[in-house]
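Presenting subunit A:
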Amino acid sequence: MALSNETIQNKLIEKFGDQVLNFSTASGILSFESPKEINLKVLQYLYEETSLGFTFLTDLCGVNYPDNIGAELVVVYHLHNFTENIRLRYSVSTSVNETAVFTASKLFESANWMERETYDFFGINFVGHPNLKRILNVDEMDYFPLRKQYPLEDQTRIDKDDEMFGRG
Partner candidate 1 sequence: MTLLAFDWAFIIEKLILIVIIVLTTLLITLYTTFGERKVAAILQDRPGPNRAGPFGLLQPLADGLKLIMKEEIIPTTASKWLFILGPGLAMTASLMTCAVIPWSTDLHLFGRTIALQIADVNIGILYVFAVVSMGVYGIMIGGWASNNKFSLMSALRAASQAISYEIAMGLALIALLMSTGTLSLKTIVADQVSGHWWNVVYQPLGFLIFFICAMAECNRTPFDLPEAENELNFGYHQEYSSMKLGFYLFAEYVNMIMSSAIMASMYFGGYDLPFFDESTVAPNIAAMIGVGTLLIKIVLFVFLFMWIRWTIPRFRYDQLMNLGWKKMIPLALLNMLITGALILSKL
Partner candidate 2 sequence: MNTLEILFFALSALAIVSAVMVLISKNPIHSVLWLILVFFAISGHYILLNAQFLAIVNIIVYAGAIMVLFLFVMMLMNVKKDKEPQKQLLVKLVGVIAGGSFLTLLIALVKQNTSFNGREVLMKEGSIGLIHPLGQALFTDYVVPFEISSVLFLSAMVGAVIIGKK
Partner candidate 3 sequence: MEHQSHITLPKGSIEKTTTTLNIGPTHPATHGVFQNIMEVDGERVVSTEQTVGYIHRAFEKLAERRPLYQITPITDRLNYCSSPINNMGWHITCERFLQLELPKRVDYLRVIIMELARISDHLICNSIVGVDTGAYTGFLYVMQYRELIYEIYEEVCGSRLTTNIGRIGGFERNFTNTAFTKLEKFLNEYPKVLKEFESLFARNRIFMERTQGTGGISAERALNYGFTGPNLRAAGIDYDVRVQQPYSSYQDFDFKVPVGTTGDNYDRFLVRNAEMYESISIIKQAYQKIQNFKGAEAEVYHADVPEYYLPKKEDVYTKMEALIWHFKIIMGEIELPKGQIYSAVEGGNGELGFYLISDGGRTPFRLHFRRPCFIYYQAFEELIKGGMLSDAVVTMSSLNLIAGELDA
Partner candidate 4 sequence: MPIEYYIFLCLTLFSIGVIGVLTRRNAIIVFMCVELMLNAVNLLLVAFSKMNYAAAQAMSPTTTAGIDAQVFVFFIMVVAAAEVSIGLAIIVMIYRNTHSIDINFLNRLKN
């Protein structure tokens, strides 16, 4: 029985050697990273290896660390094994200039829109995605709003002044 975080870690290291790194456990969830080139291999291994069985992609999202030069953008996968009731966090990072990451939508249908959302927010280019275009924002938008350098507020507002809208 019980699949523990250590087992998963050992299995992963056994399979991928030193390509999987930065294992840590925060609030019960094992997280690790790998180079972005092997993300599909890792996900597939986690999915298909029966003793692991991470067949449920809970969540996929992007994070932008503007200070990590060369690895500004991170894609975080949250996987879940229902039968063993254990979660796993896996992330790959990519540079802001070269944002290609392999898509997981072939493995998980649910990744389709989440990747589109991540593309929409962060501009991460998921290679092999069937329909990679903006999902939440208007198609005409020319920047990726959730990257840290872009402002939150609507820049075109003309009626915004302290008198009307608080601190501005």
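In picking the candidates, the idea was that all candidates are chains of the complex that A comes from, given by their letters.
The criterion applied here is as follows: a contact is a pair of C-beta atoms (placed from the backbone, for glycine too) under 8 Å apart; a residue touches a chain by one contact, two chains touch by 3 or more; residues count from 1.
The structure presented is a predicted model; accordingly, all values stated were derived computationally and were not measured.
Of 1, 2, 3 or 4, just one candidate touches subunit A in this complex, namely 3.
Subunit A contributes residues 26-27, 29, 31, 55-59, 61, 63-64, 76, 78, 82, 85, 87, 89, 108-110, 112-114, 117, 121, 134-138, 145-146, 152 to its touches with candidate 3 in the complex.
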